[in-house]
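Left out: one protein chain. Kept in place: all the others.
Entry: chain A
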Amino acid sequence: MELKEQTGGSVTVLHVGEADADPTLRKALAIGADDAIRVNAFPKDSLFVAEQIAAIAKQNNYDLILMGRESIDFNGGMVHGMVGELLGLPSISPVMKLDIEGSTAKMAREIEGGKEQLEAQLPLVLGCQEPIAEWKIPNMRGIMSARTKPLQVVEPSSDTVASSVLQYELPPAKGAVKLIDADQVEELVRLLKNEAKVL
């Protein structure tokens, strides 16, 4: 929405998932997106999701495709790269600052031990991370107008998957914490050395 305010244009929100996500798409419309598309399918794996996004993008010629750097559940961080490769566009992640000047995107990305400034021509696929933009809360007018904005539901264009989850497991339970008296820090050093063997 910040980019739209600065440069004009329209914003489409796209989701690959089932109908329980519709309220979230309506909220995005209330915040200011112009239209929404939901690919009606359970997101089986990252390749499946990337192929759906790429198929929609091919029909619509977006200048910029933004998404989060990784999902909160599987933490793969791969969908943006796959979409970029499928569309033949550069993909950059994790982008923490983005300015558009004409057809040039100026970005900052975090790298191990520091920061990097980048420039690239649109169109681009970006995986984004806080603090890319200010959080916006929908206002009453937005909520009212979101009800009539288009939310298009389409069926998936392909059914390819590369992997499937067979089962979930929990890590072994953590034992109770060993508390050491603040006046006996030597004891902590001894435990780290002899019990944990990490020193």
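For the reader, a short list of remarks on this structure follows.
By our rule, a residue touches a chain if its C-beta (ideal position, glycine included) is under 8 Å from a C-beta of that chain, and two chains touch if they have at least 3 such contacts; residues count from 1.
Convention: contacts and distances are computed from a predicted model.
Note on the omitted subunit: UniProt lists it as "Electron transfer flavoprotein subunit alpha", one of the names in "Protease HtpX homolog", "Electron transfer flavoprotein subunit alpha", "NADH-quinone oxidoreductase subunit K" or "PASTA domain-containing protein". Residue positions on chain A in contact with the hidden chain: 46-47, 50, 70, 72-82, 84-86, 90-94, 96, 110-121, 124, 127, 129-130, 161-171, 174-175, 177-182, 185-186, 188-193, 196, 198-199, in rising order.
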